[in-house]
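Note that one protein chain is taken out, while the other chains of the complex remain in position.
Each chain gets a letter, A and B, in the order it is written, and its residues are counted from 1.
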């Protein structure tokens, strides 16, 4: 039996590591999605932000974020703090532990978790694109990944008060996606819209992204990565019941994304008379975000429906945000915020252990904490470093200002870079 | 021993799920390949087609396609029909089943199969690119993935008459690739060539694709995904013999693609005096398609040769199609049709259980069914909705007409989009 425990531990560890690698790949997905949806003059900068924020997330979560989120809290609201990682499980711990014994490597768990915090942070970069100062953004990333995200992560996945209240969030519609959207929302409010986005007479000007194939690639990358995101969140695959559960999560994750694509495409067709690719992409992502809170208990048919509703909602949310003059160049707040809230509520459709009250408590708690904490940090950054580039710099594009490198020097050349 | 059965079931399920995720990734590969090989004015539209067809495939195969293909047939030719998925295997079923017991999750099997039907459908979108109406294409996708593909899938993998006749097709040179090519061929015949492709005096005009890096990326994605496509089709990895078999499949799949690249590159060099990248890419794909019917029994040397012959054939096939004025912008019919037929025949080179007669029966049956059924569906669509855009729309490009979004608004701008 010891040999079986060893092998089982190995399989679960391998499954978590591969799942984590898939989630890491989502960083590329966000980079491509955001890089494709902004104008060429701001593309290098957003690519720089994306790779840098991923790196910062990895370092800060290693230094203290992971321990805040999964350490011993002072109570169920206030987490404890400690630094770096301890040693991994010994053979003795696994063998002697009975049913509560660790069944996978602690370091594999860290790897799986660290890529999640990077995902949350990636959501922010898209919403504040094309006008935020690079280094202020990176400073925010430090605080978000070291502290803001881990605190609410502790509340749910670390065993804090939301977990105790019965709030259910399988893989992070709230803890990851709503949290990212709330931080983005605070930033966007302080930052204001891009110049020229909203006209004086109330008109809303479309600012097309420079590279649709790249945005599409980004969406496919995210879709693929989500099998690790949701599939890995079962945290165990090594017996029949768990293997079936992981399979169900894969099927439902895929089904919800498919439902999101179709629903968003049809909704956009009805509203705009066009097969709007960006809405189809956002529909896929909204479907994925929506199923993330509960990809296990729905039937695949219901999962398709949950995703489809997410796909419809995201089209209305993007249109509505523009009406409110909240400028989110890639639709990140709509996809991850509205999609996340819908997903948390949709848990009640299939999971008998859920309650609408607990789900709403989670929505309000996560949003309030992340939004307010982010607003404070963004405000301090605004006062100290400034968060918005100058009018002249915005016109010139962030690439030359911040990075000194054009994204496509030969394709746009001197004739404009989308100015 | 029960614990070992549980673990073995978990490993096989995990292996199928990861394989399926790799195959899902092929959807991104087709999108990038086709998006790179068309002109910029039709790029957004083909990206939209690719993500939408994947979503449609997932939904239709869930609704009935899977059950047609793997359900109880009325007889060995006519499949039965039922809807949605049943429950997964119970622990009891696995334990009590003896040698015939299920050894992986049913839902994992569904996931692995659903991404295959999407692959077949992806083949079609490339061949009809740059002139087909978006919504007619999507309507065809509904019928293809719900019915046409599953019927012939049932004939082989569902235990129908082709399986009984000894037709061998390990991972789908016929069931997936030839089927996709046959559906595409029917569409292309009804649709006609792109304007300007074939001149009045018999000249053939090259219409270069807009983005070679993207096409190359697509090919690499497909190559990677093929390890899941072929590797997962062994369906079991959990003992020494099966693990060795999966390893052989990986090695041979890679070898055949490599052989295809080299052979196509040299063939193109001899014919055109240039190292033609698109031929190298199609050579890789033809090699992959060719080895798909039998990646297990050849030695790696033979697999390289099977792929290399595929690579030579595809160059001649592409040239030949143009001589016949059959316009296939991405070479999909040559790659998947000719490559698929060659692969089915090549089974006889290494598998002693194969017979040329059974292989040819498979080729004829699959081609005839899919071609005729598709021709009927395309014809109905042509009569009801129309399948070809207007001359004016073709000139303007499908992106603005169907999608309202340019793929690269800043790179081509008003000076042409490849008109």
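Please note the rule applied: contacts are C-beta pairs under 8 Å (C-beta built on N, C-alpha and C of every residue); 3 or more make two chains touch, one makes a residue touch a chain.
This structure is a prediction, so every number in the text was calculated from the model and none was measured.
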Per the touch definition above, residue among B:78, B:189 or B:247 touching the missing chain: B:247
Of B:196, B:213, B:320 or B:357, the one touching the omitted chain in the full complex: B:213
Residue among A:105, A:297 or A:354 that touches the chain left out of view: A:105
Candidates B:72, B:239 or B:391 - the one touching the absent chain: B:239
Subunit A, residues in touch with the chain not shown (by the definition above): 3-4, 6-7, 9-11, 13-14, 16-18, 20-21, 24-25, 27-28, 31-32, 35-36, 43-45, 47-48, 50-52, 54-56, 58-59, 62, 84-85, 88-91, 94, 104-108, 110-111, 114, 134-135, 211, 214, 217, 402-411
Missing-chain contacts mapped onto subunit B: 1, 4, 7-8, 11, 15, 18, 22, 39-40, 208-213, 216-217, 219-221, 223-224, 227, 231, 237-244, 246-248, 250-251, 254-255, 257-262, 265, 272, 274-278, 280-281, 284, 299-301, 304, 408, 411-412, 416-418
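To be clear about the criterion, only the chains that are shown with their structure count from here on.
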Inter-centroid spacing, subunit B versus subunit A (mean Cα positions, whole Å): 32
